[in-house]
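Written out below as structure tokens is the structure these notes cover.
Only one protein chain is missing from this complex, and each of the others stays in its spot.
Order of writing sets the labels: A and B. Residues in every chain begin at 1.
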Amino acid sequence: MIIRILGWADVDIDALRTALDQRARGRSLPQALYASPAVFEAELEGVFAREWLFACNACEIRSPGDYLTLDIGRDSVMVVRGHDLEIRAFHNTCRHRGSRICLAERGNARRLVCPYHQWTYELDGRLFRARQMPPDFDAAEHGLRPVHVEVIGGLVLVSIAAEPPSLRKFRAAVSPYITPHAPQKTKIAHVSELVEQANWKLVIENNRECYHCAGTHPELMATLVDFALPADAASDPAHQALMQTSATRWQAASLPYLPADGGTEFRCIRLPFKDGRVSFTPDGSPACRRLLGGFSEPDQGSVRMFRVPNSWHHFLSDHIIHCRVMPQDAASTVLRTTWLVHEDAVEGVDYGVENLTAVWKATNEQDRRLAENNQRGVLSRAYVPGPYNPSEFMLTDFNDWYIEKMNAAYPPPSVAAALSR
Amino acid sequence: MIIRILGWADVDIDALRTALDQRARGRSLPQALYASPAVFEAELEGVFAREWLFACNACEIRSPGDYLTLDIGRDSVMVVRGHDLEIRAFHNTCRHRGSRICLAERGNARRLVCPYHQWTYELDGRLFRARQMPPDFDAAEHGLRPVHVEVIGGLVLVSIAAEPPSLRKFRAAVSPYITPHAPQKTKIAHVSELVEQANWKLVIENNRECYHCAGTHPELMATLVDFALPADAASDPAHQALMQTSATRWQAASLPYLPADGGTEFRCIRLPFKDGRVSFTPDGSPACRRLLGGFSEPDQGSVRMFRVPNSWHHFLSDHIIHCRVMPQDAASTVLRTTWLVHEDAVEGVDYGVENLTAVWKATNEQDRRLAENNQRGVLSRAYVPGPYNPSEFMLTDFNDWYIEKMNAAYPPPSVAAALSR
Partner (left out) sequence: MIIRILGWADVDIDALRTALDQRARGRSLPQALYASPAVFEAELEGVFAREWLFACNACEIRSPGDYLTLDIGRDSVMVVRGHDLEIRAFHNTCRHRGSRICLAERGNARRLVCPYHQWTYELDGRLFRARQMPPDFDAAEHGLRPVHVEVIGGLVLVSIAAEPPSLRKFRAAVSPYITPHAPQKTKIAHVSELVEQANWKLVIENNRECYHCAGTHPELMATLVDFALPADAASDPAHQALMQTSATRWQAASLPYLPADGGTEFRCIRLPFKDGRVSFTPDGSPACRRLLGGFSEPDQGSVRMFRVPNSWHHFLSDHIIHCRVMPQDAASTVLRTTWLVHEDAVEGVDYGVENLTAVWKATNEQDRRLAENNQRGVLSRAYVPGPYNPSEFMLTDFNDWYIEKMNAAYPPPSVAAALSR
């Protein structure tokens, strides 16, 4: 079955349907889903053009006229702070001849001016001025085309869907975890972009398990408790005691810590660091002396949050890390990592960038290599989806979600027939 | 509908037909026409393999054995000056095993020798020698395959079509404009090649309007009168006076200046520079002291010529500029610019290359960025063809021509059915 994407890219989804049907729960995905350019095109439409995507922390566009651009496949989106301080998002294509308007990843502008012929848009998207157009030109019909945007606890999400799904459940569930860290009162300490020569789902899968951590991430494991195997942890009295102590303290401080019920859509939990460690630094000591929110002492463990399809986050007492995954093509993906500290923290006094970023820079680079080797290996004709380890249960969650979304976007012929009746 | 190109590249032209039918006059083109690799393949056949293409100035291959090579999609063409001083063109592929014969962009050879097995061709294409071939080998059957070539006022045009369209009208119309500048008595002062990551039609469209000039080209606008909005110019008494003075002088000198009637095929006109400026130099003073043709004073304005699908030209009193556009793929295009001065002009005495090339080097680079941003923006799903400004009327001309040629090459099913009856 041929489907046409964007009006001109013809995609044969028979192989996609075959692969979706072949998926075996509890195993890695069939090869076509990692390898096929046609499947990738179908995902851009069926997932990335339908879902909410994490874009940035709102503090990245703090002031009126601040903007950030984001590539979603071939689409570019501008996220803009208005003069009224509202955050809006628009497609980054001029209504004249289609040029991109904002060219930088971040910037500030009083109005959004197309670099080609200076068509000028208000920060709320209205066309302010188009030079020398004839009298019958209707500026009101040529405003920027809007993109949905929501801000949840300082996190900016966008959707290019016509009718994006509800964020109500996500907002309600995660806000209590995030709010104490006051993400809206942060500033960027560092941004890194890493291109991984791997399918975006392999990048996500890599993040969704710590089965690989012990063998790969010495810097990370200096502070992280790998709780992925609760049975093992349960049998460790020291860890049991740490969990109990932490829980008691967090309850007293009214900090939620038990896993939120996010189904396959999101995951949110507060977990302690290794005993005596409080932050993702090489030695586990705080990365920033100025603590976030109302925290008066640094030992708060960390809130770990993941949301399909494209981000995971760490909220600590002293800093926040956002990791954003955007696919480029079937075999390459961009990971953008932002490290944020209190907006009043002073570099060189309260924190140092190298100490703040050392652990996750090393970890991301290690993960890049793993994901790239994974990508190259799954292309083999001898590849067969293998069984997940019990600690890889979150990959099954992710795959469940992915298969459900793709089945909804590209229903099996029998379902499609029923739907069209 | 699937069409087969070159015997093996299958192209589905349904999306092309849809896009051609969707084109709205007075607006930029539908997305597929800028974005689709299938459309690009169809254009290579339907436009570039059927039309005449500007190749070079004849002075680039002045002497017997001089040759220039030109890539037209996957095809390479050799343009060769014979011992009889005739210019001929051939496909650059050996009749033995197909190797390219001339490897450099320009060179000189007594005969054309394939670097693989030294099969040797006369400059008129006949096979002169093939080493050690058996007695029944017929050299006369293995000459180079010819390509059509025409020289008009020193401009060399080639066509790989079996039966190229007539150049009679073009030759008759433009010769009177060009001849006074004696292009055949020039030499190359400089050549630049610029790769633009943009569809070739966006490169052409960029050249066909000056709506963007004021906001983009400070160097160019130091000397150029943007006459694109005649109503505006008409209301400027100073410009009116300049036009009148220039017209009187050109009439006296028998220099044609009114727009030639080129329909959508070509455009040719003589226009004055800004008052007191005579050449495309940073300060508007002459770029070369040795004037072209019979000119005795430099203030001759410039002949501006454009010809579909791939070139524009400036003929001044002191130099000539040829801009040649060749597409590489749906999203990249090579712009080759040559600056020519009188064949007897002496570098360092009569002209300096930096002063000669400064304005258009800057302008080309500025236009490259505009075209590339345009390309990236039209890929957006939010792109809709927008309305042209009145000053962009030449884009409508270009699109009319393009749509006509593509409709002729890939007729709508109803037309195709009628034609085959």
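We take it that contacts are C-beta pairs under 8 Å (C-beta built on N, C-alpha and C of every residue); 3 or more make two chains touch, one makes a residue touch a chain.
Fair warning: this is a prediction, and the values are worked out from it, not measured in the lab.
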Option from A:Thr120, A:Asn207, A:Ser317 or A:Asn374 whose C-beta touches the chain left out = A:Asn374
In the full complex, which of A:Ala9, A:Ala35 or A:Ala182 touches the chain missing from this view?
-> A:Ala35
By the document's definition of touch, the residue of B:His83, B:Arg110, B:Arg129 or B:Arg145 touching the omitted chain is B:Arg145
Mind listing the chain B residues that contact the chain we can't see here?
-> 4, 6-10, 49, 74-76, 91-101, 103, 115-118, 130-134, 137, 142, 145, 160
Residues from chain A at the interface with the omitted partner, ascending | 12, 14-15, 18-19, 28, 30-32, 35-36, 38-39, 205, 211-212, 215-216, 229, 232, 369-370, 373-374, 376-391
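What we mean here is this: only the chains that are shown with their structure count from here on.
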With chain centres taken as the means of their Cα atoms, state the distance from chain A to chain B in Å.
-> 47
